[in-house]
Each structure stands twice: as structure tokens, then as C-alpha cells.
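Here the complex is missing one protein chain, while the rest keep their positions.
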Amino acid sequence: MSLPPPLPAVIIEPLVRAALQEDLGRAGDITSGAIVPGDVAWRAVLAAREPGVVAGLDLAAMAFRLMDPSVNFEPRVADGARVSAGQPIAEVSGPARALLSAERVALNFLTHLSGVATATATIADAIGPFGAKVVCTRKTIPGLRALQKHAVRLGGGANHRFGLDDAVLIKDNHIAVAGGIAPAVERARAAVGHLVKIEVEVDTLEQLEQALALGVDAVLLDNMSFHELRRAVAVTAGRAVTEASGRVTPETAPAIAETGVDLISVGWLTHSSRALDVGLDHQAG
Amino acid sequence: MSLPPPLPAVIIEPLVRAALQEDLGRAGDITSGAIVPGDVAWRAVLAAREPGVVAGLDLAAMAFRLMDPSVNFEPRVADGARVSAGQPIAEVSGPARALLSAERVALNFLTHLSGVATATATIADAIGPFGAKVVCTRKTIPGLRALQKHAVRLGGGANHRFGLDDAVLIKDNHIAVAGGIAPAVERARAAVGHLVKIEVEVDTLEQLEQALALGVDAVLLDNMSFHELRRAVAVTAGRAVTEASGRVTPETAPAIAETGVDLISVGWLTHSSRALDVGLDHQAG
Amino acid sequence: MSLPPPLPAVIIEPLVRAALQEDLGRAGDITSGAIVPGDVAWRAVLAAREPGVVAGLDLAAMAFRLMDPSVNFEPRVADGARVSAGQPIAEVSGPARALLSAERVALNFLTHLSGVATATATIADAIGPFGAKVVCTRKTIPGLRALQKHAVRLGGGANHRFGLDDAVLIKDNHIAVAGGIAPAVERARAAVGHLVKIEVEVDTLEQLEQALALGVDAVLLDNMSFHELRRAVAVTAGRAVTEASGRVTPETAPAIAETGVDLISVGWLTHSSRALDVGLDHQAG
Amino acid sequence: MSLPPPLPAVIIEPLVRAALQEDLGRAGDITSGAIVPGDVAWRAVLAAREPGVVAGLDLAAMAFRLMDPSVNFEPRVADGARVSAGQPIAEVSGPARALLSAERVALNFLTHLSGVATATATIADAIGPFGAKVVCTRKTIPGLRALQKHAVRLGGGANHRFGLDDAVLIKDNHIAVAGGIAPAVERARAAVGHLVKIEVEVDTLEQLEQALALGVDAVLLDNMSFHELRRAVAVTAGRAVTEASGRVTPETAPAIAETGVDLISVGWLTHSSRALDVGLDHQAG
Amino acid sequence: MSLPPPLPAVIIEPLVRAALQEDLGRAGDITSGAIVPGDVAWRAVLAAREPGVVAGLDLAAMAFRLMDPSVNFEPRVADGARVSAGQPIAEVSGPARALLSAERVALNFLTHLSGVATATATIADAIGPFGAKVVCTRKTIPGLRALQKHAVRLGGGANHRFGLDDAVLIKDNHIAVAGGIAPAVERARAAVGHLVKIEVEVDTLEQLEQALALGVDAVLLDNMSFHELRRAVAVTAGRAVTEASGRVTPETAPAIAETGVDLISVGWLTHSSRALDVGLDHQAG
Partner (left out) sequence: MSLPPPLPAVIIEPLVRAALQEDLGRAGDITSGAIVPGDVAWRAVLAAREPGVVAGLDLAAMAFRLMDPSVNFEPRVADGARVSAGQPIAEVSGPARALLSAERVALNFLTHLSGVATATATIADAIGPFGAKVVCTRKTIPGLRALQKHAVRLGGGANHRFGLDDAVLIKDNHIAVAGGIAPAVERARAAVGHLVKIEVEVDTLEQLEQALALGVDAVLLDNMSFHELRRAVAVTAGRAVTEASGRVTPETAPAIAETGVDLISVGWLTHSSRALDVGLDHQAG
């Protein structure tokens, strides 16, 4: 799994600007503005306080630079790097007032996204030996989907759909409305372009057979037991990508992966992962 | 602690619109658009899958209505309500296509914010008997600060600063630049209006005495031991609001509260709380 | 090919608002504002002045309603309908001032998008007998991609990629950088999720064989002769979707389709199609 | 007719940003991101594939630079230049990944606007010998009016109204509501400032006489025959600017111009002009 | 001078939304939210506390309705009405919390714009007997130009340019660069469309003669003495619109108007007018 290149500035800059505006409000940083003279220069080190995978360095850098273009941000590792507790992630230097004002926004991006990447890596490590990959879902924090999906990849995971528009995922409700898997798949196939894949959620082996017979690209095996998953993989026999979902934790993941599924999707990577603890220690310049 | 009224639509509507646009992308919900005829009407129930505190009902309702104004969203409980596993939170009815297309965005808001409220309630419950209140920090998810702060209150917590501009919080770095607590407080006081409070972070009882002598409104007792906290409360003797922070968990919180501090601030409520599991079960109409 | 449902309001409303603001400028419609009293009610008919396929009715309706919510817009046909010269498309009634002020924006959307749909239909009709489908490209008018792609489907075409992010299209330059088709495909495959398809542009049958051997989803046969296309289709033998591109006109399209390719992509549908002539005839109320 | 200076960055930058965001979506250029290493430098030449008039060089340059500020864009001609088939228009060099990612957006602006300029030049050339000028209308692509109007001038045309707010154009409907040309002109005159001109659409010589008697600045002679146009010009005798509109093609334009009208307005320049074919040929750096 | 119709909602709504967001910040109206129960209904009267001309009623109404769509806003007079001290302008009823939260924003628009309209009326009244009209300038409050220009018309004034793009105003600096009035006018004429007027600022009668000889539409007689103005009007003899500017007050205006100029432009109407005192008196419902 290759690491993704940084997201373009035209995508991330509006998010960083909005986050700064959210924190600065109408009056700006009234504490630092009152106390810190404009000509005091500082240097600070961002260091991991616990082991993890780094994500969001470019957003942190941009937060500082948008406060003051003269700030210098020097990463010590790259996004996607595994760091140990205490390891410096980046150094930042420049006007102390700007550093203090942008610090929280920079850290909010960095710790959240590193948390997503670290959680992903935990699962990825657990299932790697079995050849399975961990993927995220659309259960994301509103407004941060692009960033979170990127962090999942930095943690060694893969991306599921980015939205409702880039792939077809036929769920039980769609099947119910259409009156079966076959009509649902046929309607979807008639509607979408040749570069859009179709995945179908199946609850039983019978449904699985139907979906495979229709030549779908992937099947979502939702909340199946290990036994069912193993049989589903055998039945599929490489005719479609198999994705397991439901009750995935670092503890259960290896057993799920052992069933032979290609993918394990985990919603909590993006909706409930714990932020990575990263500290910023200022040092008089 | 009274429950807050809903946030105004002019604040939340841009966030819901942006979340829908993020999920719908350029082509919209291609699955439901292809499979679900426009005239199929459905009804669905949002129900908690685990006990918790509800937050974000108005955002969920707005997500559905912005997809289709004819959707009817009927809350079964109010924001701030404690619900048990399986308890219905709301019912939603209308065009099946709109319900399916808005479902994920509605749930992303509802489960995240209910998660924040629930985590807050866990701490609030634990420390309530001691008269302490739990407060959140500026360690929030970029873009969602107003919503998360609101959810903290729905969970029984109180709000710390909303941004860098609405109160002064003098930290160790500010004190270092200013050359002491006294000059830092004086500079801040000379700069801010009469409705802006000043809080000072203190690491030692000596610093605490200095801050109290300056008449600050609140003191942040960072990472102190239970013993130190107890002494700090005694020294303060009601002259300022006392706030403890650092290593707060549902397990440690009671002991911290028992020291007599007024407030316990917890960063992870907003940066690392687990989403509340809420399901949406569609029912043919 | 099924007709797509309307695009959601959260996608189209910002575009209609922006178009109205662009036309109204800072002072609004100074002509109608000065001459037309506020209480004059009118009715107008939008009618095709030439045969074509209708697209953009919801945008036209929204333009009128955003000028004045009391305007009543009644479509006489649905998006995707084929209309003859003189056939009424919709009727609109309400305050004359609002009708006159919104008329141009409504027509600018309607005539442009109907033009795209009509052009698409011309090609679709020409190649339909051969079982090929016409697809559009990313050569779109900046800002209108979602609308133009939608119009292509209303005209009987299918959509290619909506952007750089929803499918992989490996072109000659990518192949050159990677040092061959195989490494390019492998790098792409390692990077993207399981719901992302991969298409490769090939110039020769040798390249085609390489791409097919790698199991790519589609091949873009760029600027090949009829003879080459025919051989490419035979070589492919259903192993991938075949897409022909280059010098497609209503005249050349049948011969291209006759080669057996699955898709014919046409850039000018979205970058150079002629607007459909639609008139709006006001009638005193 | 002098060539206009470039539009200010504050006007064009939002449009270029939006176009890039539209193309990059949530995940960015996944093909180039996966295949092209970040340190590969390239050079490319933008060359006309057919003769035409260039417009949009600054937008193309901005598209590349917003992807990566280190990109170097060197125009070989200026906006408004006439180029022959094969003639280089600009050279661009920098990181290959950025060049590939921004290429389509840059070309979408450049080819569309050059198409508008080229179409304008076709008419301008045809009527130039007769002293008439070609002008565009408000029949523009939503969102691109400022750019298209600018391209018209680069092609040798002149601009009609930019919107509903910068001049008065009294049409048949306004006249009908007001109960005649005289009351319509009087109402308009009473409402607008001293720097706003008034033009009236007339269908007959009788209406023309009425309008001229009121001292209007210009008259729009809509869909008149050559004979009528000639008489209208004679009647007007320089008392107002005369503008002919309706069924203007490169073939009919000279005959219309020959009637002596000052202006010929052409809607299709902005709503239906064909994009100029411009290619971008990458060259390994 | 006819009164202008209200500005379209698509123009004013973004301004009212932004103003509410500016006032509500991240937490909303914490005072009313805490104290006023959601079910308390109120009625309030907006009344002038001094005589003046009303402007901005639609913005005030929109401020209340955007806070709560159930608010009922009933104007007692129309925009442009002259009111006496104590006269009710509008009544507003609905949820007390929404009324209190929107009150300041509603009044900020209403009092500022009524102030502009009232100042305009003061000058308009003073010069009306002489047949001159008062016009505003581009010296406006950033962001409010459309609203202020509208208020000027409601006060009986006329609008000068709305921006740099809707008319040509050649000032001394332009003349200096061009090397004279003649080349400046010629360059402008070659560049602009047939619906764009040209005004030239002249400091001397000699310059005035030059400008008139070139057939310009208007002349700006800047800071001339009464004597010079009178001679300028005589020299112009109706060949162009004459506009006087500089040191205009309600006291000096009549004497300036008496010189016979057509227009008197006054920058302070929009940059320095005093807000009209309007009170909002709540009444228990």
C-alpha cells in the first residue's frame, strides 16, 4: 500500500482558514496579543507524547503560515511515519505571538488526523499477516471527510467510497425497494458510467450467490459470523472483492481477516478514533 | 445546570449544507437515484443502540429537510434527553430516496454530538455529588466547535472559552514571555474590556498565591496531584474559580472532584469521544 | 439507459443564486424596477424554437422562485423529453417584474443544458443501433460540470469521470513517467480503493495487449483508425470496456460504433455544444 | 478597438479555485498522485491546433500556480493575439504532478475563452470594412460572464450590458406594461442616475421615431430585414446608436453591416461558440 | 424622482445572514437563551425617535425572520416614507427570544440606512427648488454599497457610479497620465461599450471647453467657486450634465444649486451620515 501524496492546497486551505477563523473569532487571540510583544521570536518543537502514525503535517504547517507567512515549519518526519513517544515531529519557529495563536488549530488538525491514522495502523497491523486490508466508511466527521480518508491511507488503510456519488453500494433498503438483488443491480448498472463499480450488501449466502451471478464488483458481508465469512469467501472464489464489516476491534480483526476476506471496513476509525497526543513545547528563541 | 436552547438556524444551516454537499459530491446519491423511484414513501425510526445522551436532533432534522422539504421529522425525545438502548429518538417519513440520501449525514451529526454529550454526562455524573462541574476545552474538531460546545452543555457540562477572543487564559508561555504572572496579568488587564475574564494557569502554590493576589477570576491547576489540588483549593478559599485539568477519566474524576475544585476540564470530550451508536431502521410506508 | 433523477437542491441552488447575483449586480434589474409596477401579474410560456432534448427545468424554475417565491412554474414536459419546434416546455406565472428579472438566467441554464442534451442525443441516436454508448469527458465549462454531466445523461449519454478523483485514467504521460503500462497500473492499483476502476489509454495493439493482461477495467482507444478499432475490439474480446475517442461527429459516429466499441467519448458535447433555442413569450395576465 | 487589460486577480482567482476544486473533488488527482513521483520535473507547451484568437492565458497560468506555486508559466503570445495552427501559446514547467493535475482546468478556461474570442473575431473581421462593431449579449454561460465579456473584447468585439443593473434596455414587454415607449422611457429616466444610458428595442419605424424623439441613447433593431435596417439607419441619422440583432452569422453579418448600423449583437458568441482546440504537449524535463 | 422597488432577496439575504452570524458568534444569544423561555410570545413596535426618512425595512424584516420564520413583521410605513418623532415604523411579533436576538441586527441595518436616506433628503429638500439633484459617490462603507445607494434613492437622491465598472469617470490623474483630456477621452471611448457613459472631472473653464468639445456625457466641476460654477453652467449650455462637488452641506447646498448645476454629489451621505434614532419597544404579548 503506497503512501498518498499530500492533498492539494486548494482543498486544504479553506479548511485551515475556517478553523483559524473559528478560533480567532472577532477579536483574535486577546491573550497573546496583550502579553506577547510583536518582536519576540520563538522556536517550538511538536513531539509525540505516545507512539503513533503522523498525519496532518501540511495542515499544521499551513495553520502557522496563515497566521504569519514568516513562520518556518520544518517537519522532522513525513506524514505516514510511525513515531515513538517523545519523538519530535516538527519544529516551528517565528514570531512567538503567531506561534501561540495558531498552536491550537495546528494541533487540533494534527492530533485528530494522527489519531485516525494511528487507529487505522492498529487494525492494519493486526490483519496484515492475513493479506486483508482495512478500509474506512462514510461515517466521518462532517466537513473533514477528505482529510480523514487521507489519514486512513497514511495509516495503512484503503478508502471506501468518498461519497454517495463515486460508487454504487446497494444496501438492504435498496434491495427491498427494488424487489430483489437482481432488479436493484440492473437498475444501477443502467444508470451509471463504465468507471463506476457496484458493491452489494448481502446478509446470507443465498444473497451472495445472487450478487455474484450478476457480476458485481464487490460484496459487503455485513455482521456475519466467522463461519459464515469463511463460507462466503469460499463461495465467492475470487469472483468479487469481499468486504466484512461489523464489530471490528483490534482484538477481533485478526480472526475476521483469517476467514480470507479481502477487506475489513471499520466505521469507528473516522467517527470515534482517539486523538494522538502531540505536544508543542515552546522554547525561547 | 439548565439545558441550552437550540442553536440558531443561521449558525447550523451552513454546516448541514456543507456536509450534504460533501457527501453528495458532483453526482448525488447515484445508488438511490438509480434504484429508488421518486414516488416511494418511507418511514424510518432513529433509535439508540446503546444508552446515552441525545444531541444534534435539529441538525439531523435539517439534513433530511434540506434534501427534501416534504420530509417530516418528529423527535421522540428532546436534545439532552437520556435514552436507553433501543429507545426511539425520532421518526422520519417522506420520499424514500431523500431519506436514504440524507441518512448518513443526519447520523454523522447525531452520533458524533450524542457521543460528546454522553461522554460529558459520564464525567458529570461521576463528579456531581462533589459539586464540581465538567468543562470542555478548545481541543475541538475543526469546524464543529459551536456544535461540540453545545453538546457538552446538553450532556450536563459547562463551556470553557469558545475561542481565543472571548476570555484571557494566561499559560506558562505567556508568563515566560512577560517575565512573571504579575506583568502578564497587568498587560492583559490593560488590553481587554470590562466583560472579559482572566484565568491563569499555575503549576505551583507559589504561583497560585501570586495569581490570587492579582485578583484573577479563575486559576487553572494543571496536572496537580490530589494533594496539591486540595491545598490549592484551601489556599484559594473562594477567591477565584478553581479548575483542575489533566489525566481526567471517568475513574479518576471523582477523586479529583473530591479535592473541592470547582471545575474539571476535559479535552477528550471534544477531541476523542466515541460516537453514540444510533441506528436508522427504514420501514416501508 | 434510464433517465437520472433531478440533482438535489443543495447542489443546484448555489449555482442559481450565483447566476442571479451575477446578472443583478449591485442595483438589480433597473429597467423592470423602474417600468413595471410591483402588482402587475403575468404569465409566460417557455417554448422550444427548434427540436431538441430538454434539460435544466429545475434550474429554470429555481431562478424564477428565488426572485420571488410566489412565482408558479409548471413544466409541460419533463427533463429528458424530446420536444419539437414550437412545443411548450413550461409555463410560468407571477409578478411580471420577477418574471422579467429572472428570465435571462432561467433561459441561460435551460438553453445551455438543453443544448448539451440535444447534442448528446444526436450522437446517441446515431450509434444506438450498434449498441454503443456516447460518453462525455472532463472538457467541461468551469463551474458547470455537475450540470453538464447530468444533461448528457438526459440526452441519452453516459458519464465518464466526474473529476480527477473518482476513477483512474492512465494516459500516455503517466505511462512515460512510470516507464511502461505495467508499472503505471501497478502503482495505481496499490494506491486506490476497491471501488475505483482503472482505465488505460492505449495507442497501439501492443499496448492494448499489455493493458488487458493487467486486467484493467477499460481501455481508451485514442484516435485509432476504423481498422485499428475493429482489431482492438477483437483483441479485447470482452475483457475490458472499450472506449473510442477522437474526431467524433454525428457523421463519423456510426462508423466508429460499427467497429464494436462499447463507448464513444466526445469532448465537444460539453465544451462546444450549441445552445438550444428556447423562447419565453410573455402574455398579459 | 483597444485590447483590454487583464481582469484583476480578485475577480478571476475565485473562479479558478472553484474550477480546480470541482475537478479535484475530495481525493485529488488519484492517477497522477499514484503514478508520478513528487520530484519529477516536466515542461510542456500549449499550442493552438487550429487558427484563432487567444484568451484566458492568465486563468490558465493561475490554474497551474494554484496547484503549485513553483510552476513557471511563460506566455509566448499575449491575450488577444491571433495564432496559427501549431503555434505555441505558452510554455509551462515545474513538478510533473502539478502540471498534469491542473492541465484540464487550465485548458478548459483557455479553450473556451479562446473559442469566444475567435468567434468574435470572425464576425468582427467580416463587418470591419463597414465600420460596424460586433457586441455580445447577456446570453452567457452562468458564472462566466465577466470572463466571456472580456474574451469578446479580446476578439475585437465590444461589450453590451454586463448585467441588468448597468444600463436600461427597454424591450417589448416593458413597453407593453408601460403602455407605450414614451411612458416606459420616462419611468426609466426618472429612476436612473445620470451615468446610465437607455436603449429601446423597436420593431417598426414608427416605434423608432418615437424612441428617437425621446432622445434615447441607442435603439435595438430586432429581427429587421436588410431593407428595414437601411431605412432605420437613415431615419436615425446619427441621433442614436443603432444596434441590429437576430440571425447573425459570419455569412449574413456583412450584409447587415452594410446597412449602416453601428452595432451588431450576437448572442451565440457567448452561449454557443465552439472551443478553440489547444493542446498541451508534455516533454520530459 | 421615483422611489426604487426593494432590492431582490438574492442580493440582501447574504448580507443579513452575515450580520446575524457576526452578532451571534459561536454560542448565539446567551442572555436571551438562558433567561427567556422558548414559548414566550412578544410584540414590539419599531418607532422613530426623531424625524427622518425610512430605509431598510426589508432588511430588518429579514433579520427577524431568519432568526425564526414564525416571526411576523408588519411595516406601518413603506421604505422612503418620511416619519415624525414617535411615529411607529413597523410592528413585529413572535417568539420573544427570536425578537430579542435579532433586534440589534435589524436596528443596525434600519438606523444606518435610514440615516443615509435622511441625510440625502436634507440635501434634496434644500436644493429641490433649484431643480438640482443630489447624488452619492463611491465613498461608501465597504460591503454595504448596494444598500447605501438604495437608501440614497429612498431619500430622494440619485445614484452616481455603483463601481469602477459601470461608467467612466476621468479624473485629474487619468488626464495627467494620458497627456490631456482629449487622449484620455479617446482611449476611454475606444475601450468601452455603447451603453457606458463618460464623465470628465474639470478644474478650469478651459478644461471644460475641451471636454465639451469631445462630446462627453457629463462634467464634474470639482471644488469650483459659485462664480466659476455659474460660468461653467453657462458655458456648458446643456451640452453635458453638470455635476458640482466639494464642501457640500445643507447650508451651502442651496447656493451651489442656485448656480444651475444639474447635480450635486456628496460623499458624506454614505461615509459619514448619522444613524437615524429608531427604538424598539417590546410589549408583553
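When the chains are written out, they are named A, B, C, D and E in that same order, and each has its own residue count from 1.
Here is the rule we go by: contacts are C-beta pairs under 8 Å (C-beta built on N, C-alpha and C of every residue); 3 or more make two chains touch, one makes a residue touch a chain.
This structure is a prediction, so every number in the text was calculated from the model and none was measured.
*Asks:* Among the chains present in the display, which ones are touched by the chain that isn't there?
*Replies:* A, B, C, D, E
*Asks:* Please pick, from E:L3, E:A78, E:A190 or E:A213, the residue that touches the omitted chain in the full complex.
*Replies:* Looking across E:L3, E:A78, E:A190 or E:A213, the contact with the absent chain belongs to E:A190.
*Asks:* Any idea which of B:A9, B:V77, B:A176 or B:A191 touches the chain not displayed?
*Replies:* Counting the whole complex, the residue in contact with the absent chain is B:A191.
*Asks:* Name every residue on chain E in touch with the hidden partner chain.
*Replies:* 15-16, 18-19, 22-37, 40, 96, 100-101, 104-105, 107-109, 111-112, 115, 138-145, 162-166, 168-171, 173-174, 176-178, 184, 187-188, 190-192, 196, 268, 271-275, 282, 284
*Asks:* Need a quick check: the contact residues on chain D for the chain that isn't drawn.
*Replies:* Output for chain D: 2, 4-5, 7-11, 145-146, 149-150, 159, 162-163, 166.
*Asks:* Just checking the interface: what residues of chain C touch the absent partner chain?
*Replies:* Interface residues of chain C facing the absent chain: 22, 25-26.
The criterion applied here is as follows: only the chains that are shown with their structure count from here on.
*Asks:* For chain B and chain C, which third chains touch each of them?
*Replies:* Touches both chain B and chain C: A, D, E.
*Asks:* If I rank A-E and B-E by number of C-beta contact pairs, which comes first?
*Replies:* Of A-E and B-E, it is B-E that has more C-beta pairs in contact.
*Asks:* Determine the centre-to-centre distance between chain B and chain D, using the mean Cα coordinates as centres, and give it in whole Å.
*Replies:* 51
*Asks:* Which parts of chain E, given as residue numbers and ranges, touch two or more other chains?
*Replies:* Those would be 2, 4, 25-26, 159, 162, 166.
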